[in-house]
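A protein chain is absent from this complex, but the other protein chains hold their places.
The block that comes next holds subunit A.
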């Protein structure tokens, strides 16, 4: 190695003259997603009208929860248990290759009992006792429908408005449109969990929370259930927080000198981002430490709440995130794909998710946050009202995917509490009344956030894209509070 000649300057060194380097950094905005407290990058005019929902928590139930067993009991199915679903209902519609070749499609009614609950009289399966307690805070849509019959395209459609990967997700659109309200945490956070038995096969693709063609900073930041909650959050071994502070102060001073040389605004942004990274290193551990939660609150979320990576843990994390300024939290819970193990797995799945979901709504309500926080609970589709496999085998049968009519619920954030909207037919197969397409749901969510989906577009490759795509979509005004 050749030493570099010191030919540019001669100087005397000052010993121990380290001035206390503190960077009086101004609160520099536009760190994660737009300037805190101001509209997002999407520009002027947003929100289009005052939002009812300032924050959104999407409890994505991945795999396709059975609407028949949980919310959509039908007398006809009960009467015809084991009888063939009429051809007039099936209409030769396409099924997945898993049951397309199954010659017999016998009716399978709700398998675990259930009853009407609350003042709304919403029928809820007995597998969801905690959800049943709060039906009068929830707004059910029993007539949601889409076209996609397989997981990845259906989830992609539900979360990005298009069945192929590559479009911005709902959370990216919202943070792009509305900006952020925190400079210590990401505006859009994603957390994943799975059923304990790990029976299901769906993966989580990063385009489920991607930014598509929007700038990359709008993509959801995955918080992880193990290791660092955010990738690369922890300093390397042997580097303490004060060591990092000292390094960052000098780095900022050096970058400032570089700015004086190049006058490149990107350098100022870089200085701010390193500072924000440092803040995140403190705020995230505080976020994930539940020590300050009283037992009564922990109890709302059920016994799993302290288990990192569990759905219950993530539900409480969601509340803590929105309290700290994160605007969009997307939970992805896998395990609802009961093709052949409905009798054994559906109860497990409900047990893991029912109390935390209901607990989150209760907790938000107690804190007065439910009013302007929209909670959405639902899968990418429902499940067939006919059986997959052998109905006589007590333990091993199930239901196939079913996007033609299924149920989700929403709470808070400007939706009518205790409402039931739409109805499926007597077989819980087709929508009978007040259809709500996936696009309509998306238009409605944007509306609740103060955004007119028709006017919220982004120019890409010469085209104006919007979340709801090119087909007509309508805001479901009937469910607005």
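Here is the rule we go by: contacts are C-beta pairs under 8 Å (C-beta built on N, C-alpha and C of every residue); 3 or more make two chains touch, one makes a residue touch a chain; residues count from 1.
FYI, contacts and distances are computed from a predicted model.
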Which of "Xanthine dehydrogenase subunit D", "Spore germination protein", "Planctomycete cytochrome C" or "ATP-binding cassette domain-containing protein" matches, in UniProt, the chain that is not displayed: "Planctomycete cytochrome C"
Which residue of A:340, A:403 or A:450 touches the chain not shown here: A:340
Residue, one of A:46, A:230 or A:287, that touches the chain absent here: A:230
Contact with the hidden chain (one of A:125, A:179 or A:210): A:210
Residue among A:267, A:288, A:432 or A:480 that touches the chain left out of view: A:267
Touch list for subunit A against the chain that is not drawn: 1-9, 11, 13-18, 31-32, 94, 96-98, 149-152, 164-166, 192, 194, 198, 200-207, 210, 215-217, 221, 224-228, 230-240, 243-244, 246-247, 250-251, 253-255, 257-259, 261-267, 269-271, 273-274, 276-277, 279-281, 309, 334, 340-341, 389-390, 393, 396, 400-401, 454-455, 457, 461-463
